[in-house]
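Written out below as structure tokens is the structure these notes cover.
With one protein chain withheld, the remaining protein chains of the complex are depicted in position.
Chain naming follows the written order as A, B and C, and within any one chain the residues start at number 1.
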Amino acid sequence: MAQVSSVPKGQTSPTSKSITLRISRFNPEHDESSGFMEFPISYEKWTTVLEAILDVKKHFDHSVAVRYSCRQATCGSCGMIINGKPRLACFTKISELNSNVVTVEPMNNFPIIRDLAVKFEKLFDTHQKIKPYLIRDDTEIQSNEKEFLQSPEEVEQYIQFANCIKCGLCNSACPTMATDSSFVGPQALAQAYRYVADSRDKGKDSRLKIIDDSHGIWRCHFAGSCSQVCPKGVDPAMGIQLLRGYLLGFRS
Amino acid sequence: MVDSLEFDLIICGSGLAGLRAAIAAAKKGPNLKIGIVSKVQVMRSHSVSAEGGTAAVLFEDEGDTIESHVYDTVKGSDFLADQDVAERLCVEMPQEIRQLDHWGMPWSRRDDGRIDQRNFGGYSFPRATYASDKVGFFEMQTLYDTCQKFENIEYLNEWFVTSIIHDGKRFMGVTAIELGSGTFYTIKGKALIIATGGAGRLYSFSTYALSSTPDGLDMGLRAGMALKDMEFVQFHPTGILPSGILITEGARGEGGYLLNNKGERFMKTYAAGKMELAPRDIVSRSIMTEIQEGRGFKHETGVDCMKLDLRHLGDEKIKEKLGGIREISIKFSGQDPAKDLLDIRPVCHYMMGGLHTDIDGATEIQGVWAAGEAACNSVHGSNRLGANSTSECIVWGKITGELAIDYIQKNDSTNPWPHHLVAAEEKRIYDGIFRGNGDVNPYEIRQQLTDTMNEKAYVYKNETNLVEGLKKIRELKQQTWKHVDDKAKEYNTNFANVMELDSMFRVAEIVLLGAINRKESRGAHARTDYPKRDDANFLHHTLAYYDPNGPIMKTHPVTITKYQPVERKY
Amino acid sequence: MPRDEHREGIKGMANPTRYGIERVAYWLMRLSGLGLLAYFVAHIYETSNILRGQVGWDEFLELTQTTEGHLFLAIVIAMCVFHTVNGIRVMLGHGGVGVGKPARPDYPYEPASQNYRHKIGIYSAILLAAIAMMYGLAVMFGE
Partner (left out) sequence: MRESTIMKIHYGTALAAVALVAVHILMRLTQGFAESLEYENVLANYKFIPYAAMLELILILLSIHGFNGLRVILLELKQGRVYEKAVSYGCLAAMIGLIAYGSRTIIMTNMGMI
């Protein structure tokens, strides 16, 4: 068992089954094109795809390139395409895929570094572009100043969107992202809404200006795939439509 | 020629401590260039996993006092904390909570709109400030997002720092590998803040992110700094099976019970006053005692465990306050806390020890500070209270960030760049590791090492086990695991993993040696062969310095200001 | 598409078989929009034949009043109805209507924006389009 499922000893049980894990291998610096390598993997009902990949890395092929860290779906490292859909490898159990073959590929719409690891610079840049911080004059605290008051209901208005772990799955699923390299994307748009909806924030107008661009919010067509693949229940599609409500004058 | 970059301030590590330092520094030195160098992408740092709370005194108007926070911390530490340091933590913290609020932190709120707090182990007032049960995550997000405001912060994502370069006295730079391209760099700088976090992956059953390995500690060690108090490893009572992912102490703070196989809340035997909310060292020992006396359960993997009962909290409260662990237990263990008892077991969770610093976070090398879990300013002594660690990261992040800027503005180094040190480092990692030979699988060695730590230096320790553990680890070290089979340059995590393993050996040895030397039981360090605390002989910190022939162990006095050690009872 | 960006490309946009009915609606909306535009241009050209007088008009009518022409028209009707009904749904959604309210998400996560109201909207757009197409066929082939 991979180092992640680190139960002290006594691990393999008679309940373990096996599947074939197909890993997409591609190093753009050296390879002409990508290919798959297959590995037999035995798994328990709780074994995650990430554990399976790390098992391969540990025992079959040390060179598999994959990004991972928290193994508990909070750091956003391990997004990849698993059996055709963008998912977190550490948050997908082999047993729930109901398939004898598990295929893992790098996320779409992100440049490949190597194998399963992709570049995130673009996502980080667009995230920064939408000013993801409270905008007001008194964000720097003076001594003895109190907190800004905020009711639980006001927190409820944005907390959902604050759950984003920047895994990029939404950007990988979005049909506009598939062809539009300048599109801000659901991740950043949802974060724009997160701050606009925060009762402490006063930066709505400047943020709306940024996303009201020819590759801004209007390039979302409410396809909803972003929300379907989001592992944290962020629902970017909702945030984007609510945000657009402001621009269309439905909300203020 | 080696590729080279230059910053004024280098921050190694992008967890809570690193990011808080970056903001403090960027604000104080708007014209200085700050580089955050991290082996993971900024937001992937281990800190995002922190769940339960951040300790601070917010409601003095409702009866809480700073003094009480200080005393709880000192008592929790089993009187090994430096008391001036603990006081600094408690005094600085309230402001920091409000600062985070001003930056956008989604703290959970009370109905009157003020920031809410919950109960946590070892405190005499509910003072764990929380945001559902994803405190670390939201704090990281708030700090990361706030960093985006500053144009003088640069992010070197996925750069593995391998060594610290100094001229014997003063800091000069670091060497690092950009993982994406595989290029070896020197990064010159005037000051460095080490914020590389804990090293809990020394144990195989651990709540830590897989990236929490001791390479940061080892880097400091090799540069001549001391590691302090490394024998104090905290085992959190409730790691869920089979993954070892943390079930936050907040679960007990909200009212959860620990049950043995007789269905009793067994904590009444061990800490009747605080029950499940006794400090972690006590709860973990209680669980292990129950298990050893036959009142435990067997998990289907064959591991002994205990049960955590949250059912009486009700589905709604669990969803509202413990959404994260609800997700974790349903997904990873198939247990819904509203309906099922959770299988839990003490799990490696925190390292009280770290790079030896003073109260300001300054290390023994000029221009180098350490903050967060990587540092040991002795605020936690021999046992950290829950929620005090994120606090520590934030407070000393800020302090070191500002001090480093002061230092940079005052000092101008003109010493010649020590090329030979860079060359030596390049030789160490490329000739020694990357082009190394051998047929032993380093991943299996790593597994054996971490299993050994788990077996020999777990909640209860004794001489025989510790000595055997040390022997085993030295034996493993001799095997031919130092080679990297992946020959590609780009994103070579195999290389990084072997470098991590290399550092694990040195630090594991210090943990075990420290534990062998400390012939007493104090806080998280529980020796069955020396079950009592021994203030006469061991009321001191342990220091370990690097030497090629094995660590040199020393001691260091504890600062006691107001509170004389007394017996610790809850 | 530069290969090193690893974008999914047109097939990502044009493949409606993943991600549920919402993605089908997205795809049909695009297709029908383009189809209607094509028809619209053709239709303007078609009607301009009236300037060629009775003969020209009738000549052109003959060209279009064929079985294929009628089938094509039926598809146009379907596209038009779908595009209109779904267009109204999409516009409502874009304005923030019926996309759900922000709320603390509970595992297992079910995105509120992917709700039954919009699903009903999509299915009724498809259904109405089908009915309209039938009706159109009945009218055109009915005589």
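Criterion: a contact is a pair of C-beta atoms (placed from the backbone, for glycine too) under 8 Å apart; a residue touches a chain by one contact, two chains touch by 3 or more.
Quantities reported herein were computed from a predicted structural model and do not represent experimental measurements.
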In the full complex, displayed partners of the excluded chain: A, C
Given C:Val97, C:Leu127 or C:Met140, the one touching the chain that is not displayed: C:Met140
In subunit A, positions touching the absent partner: 176, 179-183, 212-216, 218-219, 247-248
Contacts of subunit C with the absent chain, listed as residue ranges: 1, 10, 13, 30, 33-34, 36-37, 40-41, 44-45, 47-48, 50-51, 53-54, 57-58, 61, 65, 80, 84, 87-88, 91, 94, 139-140, 143
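To be clear about the criterion, only the chains that are shown with their structure count from here on.
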Of A-B and B-C, pair with higher C-beta contact tally: A-B
Distance from subunit C to subunit A - Cα centre to Cα centre, in angstrom: 31
Centre distance in Å when subunit B and subunit C are each reduced to the mean of their C-alpha atoms: 56
Geometric centre distance via CA averages, subunit B-subunit A, whole Å: 26
Numbers and ranges of subunit C residues touching at least 2 other chains: 104-107
Multi-partner residues of subunit B (at least 2 other chains): 132, 327, 331
Subunit A partner contacts - residues on subunit C that touch it in the complex: 1, 4-13, 18-20, 22-23, 25-26, 29-30, 90, 93-97, 99-100, 102-107, 109-114, 118
Subunit B to subunit C touching residues, read off their complex: 132, 319-320, 323, 326-327, 330-331
Contact set on subunit C toward subunit B in their complex: 104-108
